[in-house]
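Have a look at the structure that comes next, please.
In this view, the complex is presented without one of its protein chains, the others remaining in place.
The block that comes next holds chain A.
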Amino acid sequence: MASEAHGEETGGLVFHPMDQFIVKPLFGDGAVSMFTITNVTLWLALSVVAVILLMVLGTSRRATIPGRTQSVAELAYGFVYKMVEDVAGKDAVGFFPYIMTLFMFIVFANFLGLIPMSFTTTSHFAVTVVLAMLVFLTVTIVGFVKNGTKFLGLFWVASAPLALRPVLAIIEIISYFVRPVSHSIRLAGNVMAGHAVIKVFAGFAAIAVVSPVSVVAITAMYGLEVLVAFIQAYVFTILTCVYLKDALHPSH
């Protein structure tokens, strides 16, 4: 994507706003193949390490009066646990480890991406599509395992008039299969668009007349991005809970 944009006119900017999303090999300048260690690999690994550090080291002392790290870990745990219980229902608590992992990973990937000069892994559709497909497959398999063929009742709206039901069934099936698309693109699109906007303002900062305005705009956008980074992780997890609820209780 970005390499294509490179070939065109950059419109007077010093750099292209999409340059920050280029996948580069970490060592050398060779071509990127399946198992090349790239900057994406590095930042994905860093976010995993950050989650492990927070959750394992933070709670390892198990102090009665929690320190700062333990407080954060406990807050995150309680936050996600309550979300699973409230949205997906009490019987979905078995899926809490998976949802907690998803939330912590996305939150850390988003926040690490906000560090200047870092690489935002969640801005790439390849990363979020894998996460969303995993959720989609989990939900579908769980739905069929728990309910058998009754899971198809999700598409057959029993409360609607009989004549309307086939039409609704088609709409429900389309909306079911569009879920992984919207689920993944929401996260990647929001993160990517936000970072690109910051870079556009950063490009204006090179012009002396507008640079004070631009610096203020970058600061404001950065503040918004911190908010968006959290909200998008929250939305991703809460939608996972909603889909899970559909799988566990398919009747409308």
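Points worth noting:
Note that in this section a residue touches a chain if its C-beta (ideal position, glycine included) is under 8 Å from a C-beta of that chain, and two chains touch if they have at least 3 such contacts; residues count from 1.
The definition used in the following text is that contacts and distances are computed from a predicted model.
This complex has a chain not shown, and the name its UniProt record holds, of "Carbon monoxide dehydrogenase medium chain", "Peptide/nickel transport system ATP-binding protein", "Amino acid ABC transporter permease" or "ATP synthase subunit c", is "ATP synthase subunit c". Touch with the chain omitted from the figure is made, among A:V51, A:M83 or A:L112, by A:M83. Between the chain not shown and the residues A:L114, A:V157, A:V197 or A:V242, the one that touches is A:V242. In the full complex, chain A contacts the hidden chain through residues 1, 4-5, 83, 86-87, 178, 181-182, 185-186, 189, 193, 231, 234-235, 238-239, 242.
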